[in-house]
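Missing here: one protein chain of the complex. Every other protein chain is in place.
== chain A ==
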Amino acid sequence: MPREIINIQVGQCGNQVGSEFWRKLCSEHGISKDGMLEDFATQGGDRKDVFFYQADDEHYVPRAILLDLEPRVINGIQTSDIANLFNPENIFISKEGGGAGNNWASGFTQGEQVQETLLDMIDREAEYCDSLEGFTLCHSIAGGTGSGMGSYLLELLSDRWNKKLIQTYSVFPNQSESSDVVVQPYNSLLTLKRLTQNADAVVVLDNTALDRIAVERLHVENPTFAQINSLVSTVMAASTTTLRYPGYMNNDLVGLIASLIPTPRCHFLQTGYTPLTVENESGLVNSSIRKTTVLDVMRRLLQPKNLMVSPHARAKDLASSRYISILNIIQGEVDPSQVHKSLTRIRERKTANFIEWGPASIQVALSKKSPYVQSAHRVSGLMLANNTSIRHLFNKIMRDYDKLMGPNNSRRAFLDPYAQFSRFSDGNGALDLEEFMDAKDVVTSLSKEYEACERADYIQSEF
């Protein structure tokens, strides 16, 4: 029962981040670029079969499905050094090849149109699994394909595999500066609805924060896509270490997220990672962090500046935010007795505000480090946290959406492309805002739910 996980990557961002993620997994498990086990990787003790299966010829094949509506990124992967890694049957590029044009509606509709093909691919992949535990979806919520087709996939998966878990790694757009995609608030909002209703857990990766981290923490002046993607893939890989290098607990996806998500609706997780490294032309750029004890790592993980979600709110509002749950995955040479000391220290200093309506604590999972990857740091840590402050990100998206839509939906900027699709038209070519209104309701109530979680009387357990 390896509890396999199938990773589906959609759209430009999804595929870029996804292929980085696979690259990382390969190097951690000692699998070569074409899927063969390296001679040195004989140590065992890891579980490759969660994310890979072995073909008849001993090749390790990622349980990955690559989807895109335009050929550029996937072609890039197919001509890169990891071209032979993926099963070519699992790669789908739309025949039109025109992409979704940053239009959620286009992506969603195109997804609908190729439903059979998608189901065939996923079904076939699922058959390779002994006991499929669930899916991870890797996408961005701003563009057209990742958001639109991704949303469609979420609905599809959640409907067809209602007993399997669905976790997403969702890249939220950079909202601090003007984007080339003006309609991204529309796309984001529409996708958020699916993320709320059709996913079990969403790992939020905020481009705004990632950029900030690259600039401030890693001192990269103009972070490239590759550098940001490397950050994302680091987080993705780290969040799956307890599945791949099993320890006492958190050895499957449900074990990982069940304790993080006490109420099913509040399932948006923030991440933090330390110490970060990023690659540039001149080689490896480390963050300036030199000291990595358990306490240091755990303390840094709680610092907002290391959080991969930007606050989008005033300090006053942030002060009331609460942690619903925290899971720290610590990798490397750790003296286990230090964990307790660190916890004591953190509690003494009250570095983390927790909810008051239920029990909550910092759970710590110690995990092995890959023996095949050299690292300058003895200890590294990933935090997965469920924090109510995420609502400010939703609110920011809704504010941006409102700006485009105008008061009482009067402005309706840039909506023409959406009206071309049946979902957004009333049949007479006129715009139907039903979908938007619904999405906004869902996100609003989600934000409200998180807000309610900050209050001590969120749940009154008295009977």
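Some points to look at:
By our rule, a residue touches a chain if its C-beta (ideal position, glycine included) is under 8 Å from a C-beta of that chain, and two chains touch if they have at least 3 such contacts; residues count from 1.
We adopt the following convention: contacts and distances are computed from a predicted model.
Per UniProt, the protein behind the absent chain is "Gamma-tubulin complex component"; the candidates were "Protein Asterix", "BRCA1 associated ATM activator 1", "DNA repair protein RAD51 homolog 3" or "Gamma-tubulin complex component".
Although one chain is not drawn, the whole complex shows that of A:L37, A:A258 or A:L431 it is A:A258 that touches it.
Only one residue from A:G97, A:P336 or A:G406 touches the chain missing from this view: A:P336. Checked against the hidden chain, the listed residues A:D81, A:D130, A:E216 or A:E434 yield one contact partner: A:D130.
Residues of chain A in contact with the chain left out of this view: 1-3, 44-47, 49, 130-131, 158, 162-163, 165-166, 195-200, 246-249, 251-252, 254-255, 258-259, 262-267, 335-337, 339-340, 343-344, 347, 354-366, 442, 459, 461, 463.
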